[in-house]
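Structure first, then comments.
For this depiction, one protein chain was excluded, whereas all remaining protein chains were kept in their positions.
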Amino acid sequence: MESNNQDINSLHLGLADEISPAAAAWRIFKKNRMALAGLIIFIMFFAVAVIGFALTNGDDPVLDPAKVRLSEKLRSPLTPADTDMIKKEDFPVFGIYLLGTDDLGRDIFARMMQGAWVSLTIGFVAVGISIFIGIILGGLAGYYGNVRIRFLPVLSLIVFLVSLIFWASGQNSMALNTFIFSVVLSACSLLYSLMSDKGSGWAKKLDFLFFNTINVDSLVMRFVDVMLCFPSFFLILTVVAILPPSIYNIMIVIGLTSWMGTTRFVRAEFLTLREQDFVSAANAMGIKDISIIFRHMIPNAIAPVLVSATIGIAGAILTEAALSFLGIGVPPPHATWGNILSDGKKFLFDAPWLTYIPGLSILIVVLSFNLFGEGLRDALNPKLRKR
Amino acid sequence: MRNFIECINLNMFFFTIRSFFQKLVTLLFISIISFLVVYLAPGEPSQIDPLNPKFTPDDLVKFRQEFNLDKPLHVQYYLFYKNLFIGELKSWKDNQPVLGKIHERFLNSLWLFIVGTLITWCLSFPVGIGAAIKRGSVFDRTTTFFAYVLISIPSFFFAYIIIIFVVQTFNIPVIGMQTFGMAQAGELYRAMDRIWHLVIPSILGALGGIALLSRYVRAQMLEVIHQDYIRTARAKGLSSDRVYYRHGLRNALLPFVTMFGLILPGLIGGSVIIESIFAWPGMGRMGYEAIIARDYPIIIALNFIAAVLTLIGTFISDLLYMVVDPRIRL
Partner (left out) sequence: MLIKRVLILLPVLIFFILLQSFFWVPTYDEQARGNPHRLEEYITASIGDAKILNPILNADNASSTIADQVFDGLIDRDEDLRFRGRLAESWYIFEEAYFYLNPKALINGQTITDPENIKLKLLSYKGDSPSLKKTLLNIKNIEIIPPTKGETIVQVPGPDTNEDGFPDPVNVEVSFKAPPRFKVTLKKVDQGFFENIKSILGNGYFKTFPASDYVEVESAGHQDKLSVIAPQVIPAVEHNPVIIFLLRKGVTFHDGHEFDARDVEFTYQSIMDSENLSPRISDYEPVKSLEVMDNHTVKVVYKRLYQPAFGTWAMGMLPEHLLNKDALRMEAEAKGEDPETFSIRDSDFNRSPVGTGPFTFREWKSDQYIVLDRYKDYWEGAPNYKSYTFRIVPDLLTQEMEFYGGAIDSYGVQPHQVERLKNDPAYQNFSGLSFGYTYIGYNMRRDLFKDKKVRRALGMAIDVDKIIKYVMYDQAEKITGPFVKQTDYYDKDIQPLPYDPEGALKLLQEAGWQRNGEGKLEKDGKVLAFTLITNSGNDLRKSILAIAQDAWKKIGIDVKTDIVEWTVFLGKHVNTGDFDALILGWSMGIDPDLYQIWHSSQTNKMQLNFVGFKNNEADDLIIKIRQEYDYDKQVAYCHQLHRIIADEQPYTFLYVGKWTAVLDKKIVLKEVLPSGEEKIKKITPTKTGNYSFHFNKWIKLAENPVFDTE
């Protein structure tokens, strides 16, 4: 165990071994055929999404996913377009419906191409948000976990939050009152911290107001606990349905409800890393905390974050599909694989491709993300590397 | 020896008390968050939509009064939970008491949940253990692959494929809690019919759980069978079955005790889609319909109850963990 950690650490201390850890990881990863296949599909999906974005955007896109041709509805895949019924400029690319058309005669190929990009964006943005929050909170809890917060600042923070809530609910006078109160409280606590340094007498008498209540670590972890108590899908459903329908809301809500896992293992990683020699050394050399965190700790903690991000993207794509199925997913005109699938299910018997194409696509892509993520985990796991 | 037991009991007692209060504080925050998430959202519930022509301004005022919407937020918060606890909170949709509605749906969901959990736990262990013991074998690789497929497939897509397959092949109904129009059939037939209607939704609901749990079992088993004591036992010439199942399994089981407490909240959140597809009148579907109708009392109550269930679950698993592993002091 120890030696392995040094493997990684050596990279940062500039004492390179014969093989770099990345190369070692790759060597293991290569052996895992399923993960390798996952990676390949991952890259292909990425390419398709980018190409899809390029081809379906703009005023006159090559592939128009929103073009309605009612006379050409529910055509099966590979049907050529009917030249009599539709105009020349409405023709699909190559004059053929590669993946058929839906109930409005829209080209499924174009929609899938656009959907790939939209689904990928949702996955990346949502996971980006959740990882951002996760690293910040996890880092705080892991690195500054032992810092204790005094009662007064906590109180003023709470009062401030209450005032925000009042403001949001439109009760402005209450909001103002509580806001002033919170300002007074924070002024007090600032004053106290200044006074207590000088150790003046009266400040000591007020000490009971400033007892150390909670440390950063427990504060963050209690918050994680609270968030974990909610059934996540139901919470997402509630918030998405109540907010006005928008693709951004969906990304944000998925992101805001899925950061707890990242927080937990970033914290755990930081806790171990903090005790490592190289961190202690950096500390001793007087390097700033910020620099230690960003230069030394995050790069070391990033491996599991990457793994969970990969799997998180898969989860976000599935969540979006489920939301679309329940009718509160990404609103038109954006096509996502999820809403192509849920729109198509009505036509399961008459136009099965409308269900199977997006359904299997989601399956394959999500599967590849999961396999790739798991392969990554194995490859980055030093314990397995030994064997 | 006696002293030791007393010590444990005392320890457990203190732990229980502390844990209980901790959960109580968490509960307070949960109640606030679940209330605010819904109440601070823009827009009003459809029933008091001012654009609704059937609602005169007077009715609007009356409705707001009736549901305390005209009061300050903290008063609404207080009244909401007070009414919830004394059972007087009513759904905005049909004026039925919220607790009564939830209770009825809870019983329906419970069956699905019990069968689903049973399937999950009974299937995951043999599969996971088998895969671990024969690591790298065809069995291991197939189960691993299928576990990932099950995690990756959109559940509603899979559900439809299964439903269509069953209905078209066997020509029998699968939707709902029972076949309608069997009220006069024999008791046994009806019981079996109900079981049949449980089978497909509960299997579908359990698939994700089976995949995750069997992977976890496999990982745990792998961890354990590479420990020294297992190697020693093997070296001593004990049969492999005996080593794996008696010594290995016992130690691998420990972490699962905590998981047992964590399956409770699956009662609500995990079942929205399956219950909607199968027209199963459970809590998940009620929640979904309440969300669509903006029936705030039901939404908040369900979120709150789900959180309470989770808390109870974690509490139980903490206790269980202490019982099976006295070294743990939380």
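Read from first to last, the chains carry the letters A and B; within each, the first residue is number 1.
Criterion: a residue touches a chain if its C-beta (ideal position, glycine included) is under 8 Å from a C-beta of that chain, and two chains touch if they have at least 3 such contacts.
Owing to the predicted nature of the structure, the values given are computational and were not obtained by experimental measurement.
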Contact list for the unshown chain, restricted to visible chains: A, B
Candidate in contact with the missing chain, chosen from B:W92, B:W111, B:F125 or B:Y148: B:F125
Residue, one of B:L73, B:V149 or B:I163, that touches the chain absent here: B:I163
Option touching the unshown chain, where B:K23, B:K101 or B:R294 are the choices: B:K101
Contacts of chain A with the absent chain, listed as residue ranges: 68-71, 73-74, 85, 87, 103-104, 345-351
Residues in chain B touching the chain absent from view: 54, 59, 94-96, 101, 115, 118-119, 122-123, 125-126, 129, 160, 163-164, 167-168, 170-177, 179-185, 188-189, 192-193, 195-196, 198-199, 239, 241-242, 245-246, 249, 276-279, 281, 285-286, 289
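Here is the rule we use: only the chains that are shown with their structure count from here on.
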Inter-centroid spacing, chain B versus chain A (mean Cα positions, whole Å): 24
Of all residues in chain B, those that touch chain A in their complex: 22, 25-26, 29-30, 33-34, 36-43, 72-73, 141, 144-145, 148-149, 151-157, 160-161, 164, 265-266, 268-270, 272-273, 276, 284, 287-288, 291-292, 294, 299, 302-303, 306-307, 310-311, 314
Residues of chain A touching chain B in the complex: 34, 165-166, 168-169, 171, 174, 222, 225-226, 228-235, 237-239, 241-244, 314, 318, 321-322, 325-327, 338, 341-342, 345, 348, 355, 359, 362-363, 366-367, 369-371, 374
